[in-house]
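A single protein chain has been removed from this complex, and every other one stays in its place.
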Amino acid sequence: MYSVKRVVRLQDIDAAGIVFFPKFLEYCHDAYFEYLMQSGIDLPMSIPSGDYILPLVHAEADFKLPLRFGDEITVCINNAEMNTSSYRVNYSIYKNDESDTLCCTAQTVHAAISRTTFKPLKRVPEEIVNVLNMQCKSH
Amino acid sequence: MYSVKRVVRLQDIDAAGIVFFPKFLEYCHDAYFEYLMQSGIDLPMSIPSGDYILPLVHAEADFKLPLRFGDEITVCINNAEMNTSSYRVNYSIYKNDESDTLCCTAQTVHAAISRTTFKPLKRVPEEIVNVLNMQCKSH
Amino acid sequence: MYSVKRVVRLQDIDAAGIVFFPKFLEYCHDAYFEYLMQSGIDLPMSIPSGDYILPLVHAEADFKLPLRFGDEITVCINNAEMNTSSYRVNYSIYKNDESDTLCCTAQTVHAAISRTTFKPLKRVPEEIVNVLNMQCKSH
Partner (left out) sequence: MYSVKRVVRLQDIDAAGIVFFPKFLEYCHDAYFEYLMQSGIDLPMSIPSGDYILPLVHAEADFKLPLRFGDEITVCINNAEMNTSSYRVNYSIYKNDESDTLCCTAQTVHAAISRTTFKPLKRVPEEIVNVLNMQCKSH
């Protein structure tokens, strides 16, 4: 399990005084991006010149507890589930209070597609499988 | 069905050259906010002083076609499904090309909660039901 | 003078209950983008394949009155000042209350640069001058 701590910023809050819901998905994607980068997947290079791209085809989130300005939180990548030419990443967001309250669960589904033909690959690229399975093993 | 046209802006695009996925949910929420406001639900007044609040408890989206800078799109509220103390709103986003290509479907689920006790209401407030049913009738 | 009306959205607000300051600059840029597009400057095409680009080299804003959720505002492009290879655009944002209170003034400065050599052009392209001077005439 990979996890990253962050603090809810002034601008993450909406007029209801709580984190605006699409920001939860940004928190998850930030963790995903950081994890891939730390694992040696060079996303900034792969977008213009790699063999494949990994666009999102689905995202969802359940909001269990609102978050407020200054809340300290932990964003976790729990694991990833591999399919033929796509994979699902599961996230949890916890508030760093006494009981580590679960605030949000979320999922993103990514398709593995040829960067030139835009057709689905026969399987998720091995370097991605390795990185996301390491993920699972360390869970 | 309520629908609103908009143009994909420079800042909606990410490093992959396409709309960053949480922005699709913002597009949907903007349409939902506009529809409620036009229907006489005064959200800016209701947050600090109304009887109830309507926080999101779930959101999800399927991304079928990437959108790019300058694309003209239509964001539709298709209908709403009422439950005891919550409701689900269904959205579709179309690209305004020759075949009005469906780019994204999305859903948001809102709980109806007392603003003072934070407990679920026994039913979704009538003014909200009326507004969202009008929605359904005009479909 | 070109102007566009908009309503302050839930997500434009920060934890202090007012519009987060960089959003004022986004409001201005949205008006600038809309004005150029309506005037026939095809920005989505010009970025990948035009002769020149018009990057911002400076931006500033004075915040005179905070804006809140639901406020109806008017974003105005007042005029543009041409220099050799750059131009300055001046904006005002008004709250649509009884006295049309001025809330913010802002400026953006854009350089005219060759898209291939990244060197400054000898002068701002004529189509841009024409569009932004029409702007001034209609003031």
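So that you can tell them apart, the chains are marked A, B and C in the order they are listed, and the count of residues begins at 1 in each.
Simple rule for what comes next: a residue touches a chain if its C-beta (ideal position, glycine included) is under 8 Å from a C-beta of that chain, and two chains touch if they have at least 3 such contacts.
These numbers come from a predicted model, not from an experiment.
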item: Shown chains touched by the chain that is not drawn here; value: A, B, C
item: Residues in chain A touching the chain absent from view; value: 7, 9-11, 26, 29-30, 33, 37, 42-45, 47, 68-70
item: Touching residues (missing chain, whole complex) on chain C; value: 15-16, 18, 21-23, 25-26, 29, 44, 47, 53, 55-64, 66, 108
item: Positions on chain B where the hidden chain makes contact; value: 10-11, 13-17, 20, 22, 68-70
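As a convention for this text, only the chains that are shown with their structure count from here on.
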item: Chain whose Cα centroid lies nearest the overall Cα centroid; value: B
item: Centre-to-centre distance between chain B and chain A (centres being mean Cα positions), rounded to whole Å; value: 23
item: Multi-partner residues of chain A (at least 2 other chains); value: 15-16, 22
